[in-house]
Structure formats: structure tokens, C-alpha cells
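This part shows subunit A:
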Amino acid sequence: MTESISPPAVEMRGIVKRFGPVIANNHVDFTLEQGEIHALLGENGAGKTTLMRILYGLYHPDAGEIRIKGQPVVIHSPKDAIAHGIGMVTQHFALAAPLTVAENVVLGYTDGFRLDLPAASQKVLDAARRFGIEVDPNARVKDLSVGQRQRVEILKALYRQADVLILDEPTAVLTPQEVEQLFEGLRRMQSQGLSVVFISHKLHEVMAITDRVTVLRQGEVIGTVRTQETTPAELARMMVGRPTFGVSKPDTSPRDDVLLRLEKVAALDSRGLPAVKDVTLHVRAGEILGLAGVSGNGQRELAQVLEGVRRCTGGYIVANGHDITNAGPRKVMAAGVGRIPEDRHESVVLDLTVAQNMALEHLDAYTRGGVLDKKRMRAHAEQLIEAYQIKARPDDPIRTLSGGNMQKVILARVLERNPSVIIVAQPTRGLDVGATEYVHQKLVEQRERGAAILLISEDLDEILTLSDRVAVMYEGEIMGIVPPDVDLETLGLLMSGVRIANEPENTEAA
Partner candidate 1 sequence: MKLRIEKSPAPVWFRPLIPLLAILFTILITSVLVILVGANPFHAFYYFLIDPLSSRVSFIEVLVKSTPLLLTGAAVTFAFVGGFWNIGAEGQMLMGATAATAIGIHMHAAPPWVAIPLMLAGGFAAGMAWVLIPALMRVKLHIDEVVTTLLLNAVALLIVSAILNGPWRDPVSQWPQSPEIAASAIFPKLIPRTRLHLGFLIALAVILIVWFILTRTPFGLKMKAVGLGPQAARFAGINVDRTLLISALVSGGIAGLAGVNEVAGIHYHLIDAIAGGQGYTGIIVATLGGLNAWGVTLAAFFIGLIDTGSQTVSRALGVPIYLGDVIQATLLLTTLAFLLFQRYRIRIR
Partner candidate 2 sequence: APPASAPESDKAGEKTGVLNVFGAYATAIEEPWDGVIHSALNKAQDEGKITYTYTDDIGYSGDMERILREVAEKNKPDIIFGDAFGNEEAVRRVAKDYPEIAFVFGSGGGPAEPNFSVFDNWIHEPAYLSGMLAGAITKSNKIGVVGGMPVPEVNRIVNAFIAGAEEMNPDVVVLTSFINSWFDPAAAKEAALAQIDAGADVLFAERFGVIEAAAENGLCAFGNMSDQRELAPDYVVSGPVWHMEPTVNYIIDQVAKGAYTAQDLKDFSMMGKGGASLAPINKDVKCAEITDELIQKVKEREEQIKNGTFRVDINEAQPPASTK
């Protein structure tokens, strides 16, 4: 092998990290060769992020050794990591929003006391060109889209001359197009000699871009394999410890009654610009209507309008026979609408307990003579925890739950009331294979029960496997509604704003 001549870019040996009783990393060995793209795979909480945060100096290992290019090093802080040529793009972007792109990029990496912004901008621009990244150095980060922000993050690492780049779930928030752009960038960097650690839950991405895969389970390394010599099924088995099967949707057809009706709905985004324009959609009982689209095309705002937390500036919405246009969350819920929002932190109060969060939407049901019935809240929470296999106790602050368990809490809170309409956005973002499967299963069960489900997702696989029909949104408008077995090319065209010949509502009539 050619790479054995030069020492590995990074070698981590016997890394141990404990958080109280939890062993996040248990004697982990991990080797990143120079110039390779190496995937870290594992279920939620397997210890991937922890391992990389240790490498980047954000955590200190309890035991273990790190070698960079063969040299043993001690990394106290990100500053040390940067000095060793390591860059990391974290799951939650680390950017100061009111500052400009250039300021964010040079932050912490300026020479001298004086800050020469024009020169810095120029250098940032140069670095961007070299790696084929498009950004305006003088734009303020707060005005950028998620994809653009990620590019700034990557640029930050490259600007610091990183030759090892860690990407923690970089694709979780990207559209398929952006993912493709990212991959192109990664290949270009690889060709320039960069080594990349790539964390993702999406096996097809791992298969597409990486050279090797290391799988973690419960803090321990299960194995490292060459991507070319493995299959998604094998990787999944390594991760979960058992074979996984995709969720299949039973072949029942939707009923005729429309439970959710949107007529010419319009809304503005947070900056006051039109984000949703005359959206008309009908969702029938026992149907999952998928809403696909590149992120930032108004799906988020549309979901918020339906959830009752954003003003509707035109048109009307009828759910279950109730007009819920601008009715507010309470009336929306009272109309039998269940809501699972895009951002989990948007719908649970992190510092309240599991039981409290489970009761929060229907406090009236837990009030006796003006007094809160804590016993009932607890009993209710215990029952849901049991029913939904949530790994938590009723009195745990919900902050301490993993993403998957938090999602289960939200799911339980919504589904236990048997809503006739369900608005669900990005339900499996950041969840591992097992948890994703669980959520999909639950949604399909709801469809069987006869709920009308509007599924908003940027994960096309998810949309195509679960939906009965797929609506595509572009710049706030519905471009068309197609069956889930549509060819990807048509879908791509719709998502990029090319309207297909037949009128959307024609498909509706069929």
C-alpha cells in the first residue's frame, strides 16, 4: 500500500472518556490515513462526536494517546488542534452571526494585533477560490443560508491550513444539491492531500464518498472496513448489532375525505419577505402527503403556519372541519392536529422534566380544581415511556435525553391523542438507523389508523418511501404533485423550479 510509507495523519490509541457513569469512549483506537475520507458510523450516543471533540481539544480524554503524523501530542484546546492542522465543523455551527464571513474566518487566527480587514477579506477570497467555495467575505453570517454557513465553517478550517478536516453530520441540514456540492468540494480537497473524518447516519452517503469506515457502538470500536469491500446492510448490522429492515408501507389506499385543506395559503418569513405563496394542498384520511423541496423554499414557514406559530397572511386552512387559519396553537390542537416540528428544541422545554413536557400541551387535563395533578402527570408519563420504549424516567430533565429519545417523547405526546391530522417536519434528522426506523414505523401506523399526514422532509429517501403522493415546493409555491414512484429526474426538475405540464390540482382529482 502506498500510504503505509507516510505516517497516518491521525492516530488515536486507547481513548477513554467518561461522563459520570456513562463511558462515551471505551479504549477507542482510530487511525486516519493521509489523504483518505474516513467515515465514523454509529447509533446516537455511540461516541462519535465525543471522539472527535477529544481530537479537536474540546474534551480531555481520561486515558489514551494521540499521534499526529506519527508524533505524540497533547491537545489542550482547539487552539492546539488548529496548530496541529486539525479543523472541525461541528454539528451546531460555531459562527458569530452578526460578524462578517471574513471576520468569522480570521477569528482567532490573525497575525499581529492590528486587524487588516481588507487584506483578510482578500485572503479569505483566495482560500475560497482554491477550494472552489463560493462565498462573499463581506456578507454578514446572519444573512446566510444553512448551506452557505457550512461552507464558511469549512473555509474557516481550510484557512487555518488544516490538513485534517472533521465534519460532524455535515449533511444533516443540507439539501441533496448541497450535499452533492459538498461532496465535490471534499473530493477536490482530497485530491489536494487533505484527510477527512466524515460522520453521518446516512449509509448511502458513506458508501458514496468515503474510503474507509469505522463503526462505533456504545463507545467501543466494532471494526474498521474498506468502503469498497462492504455493503450498507453489513454496516447497519455492525452499528445496531442486528440486521435492519426498511419500513414498508402497507398497500392500502387513502380514503376520500379530505381532513386537511390548505387554500391559497400565504406567509412571510422572519425578515418579512413572502415565503409561502398561494399554497393549495389537500390531504386525505389515511394518506401521507410528502412535501419535498430544497431547504429554504418555504417549507419551514409553511409548517409553522400549520402548527399555529406563524401568521398566515392569505388564504385559509381547514383541518378536520375546523377553520384553523391564524387560530394559534391551542385551537390548532383542539381541531385534532398533531404537530411534530422540525427543530426538536422548538417544541420541548429543555429544562423541564419528561413528564412536564408530556403534559404541557394539555395542562387542562392535569388540573383538578385549579391545582396541578402531579400524580396523574407522572402516571401518564410512565405509561408513555413504557409504550414508546423511551429510555428516560418521568422526572429526568428532557435536556438529558438523546436526540432519538427526545423525538420519541414528542412523538408519544402527539400520537397518544390520536390526531386526525399530523404535521410532521424532518422527523428523523440526526437520528440513527434504529431510531429512524422506529419513527417511520409509527408514522405508517398512523396512516393505517386513518390520519391525514403532511410529511415535510428534505430527505428524499424518506419522502419517497413513506408518501402516497409527493408535492414539491419551490420558492414558496407548489410546483407539482407527483406519485412516489416518479423518476428522480422529474423530481429534480420540479425542485429546481421547473413546472411540469399538468396542473397540480389535476393530480388531486385522480
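For anyone wondering why these and not others, all candidates are chains of the complex that A comes from, given by their letters.
A few remarks follow.
Rule of thumb we're sticking to: contacts are C-beta pairs under 8 Å (C-beta built on N, C-alpha and C of every residue); 3 or more make two chains touch, one makes a residue touch a chain; residues count from 1.
Note that the structure is predicted; figures quoted are calculated from it, not measured.
All listed chains 1 or 2 share the complex with subunit A, though the touching one is 1.
Taken in their complex, subunit A has these residues touching candidate 1: 20, 307-309, 328-330, 332-333, 339, 341, 345-352, 356, 359-361, 363-364, 366-367, 370-372.
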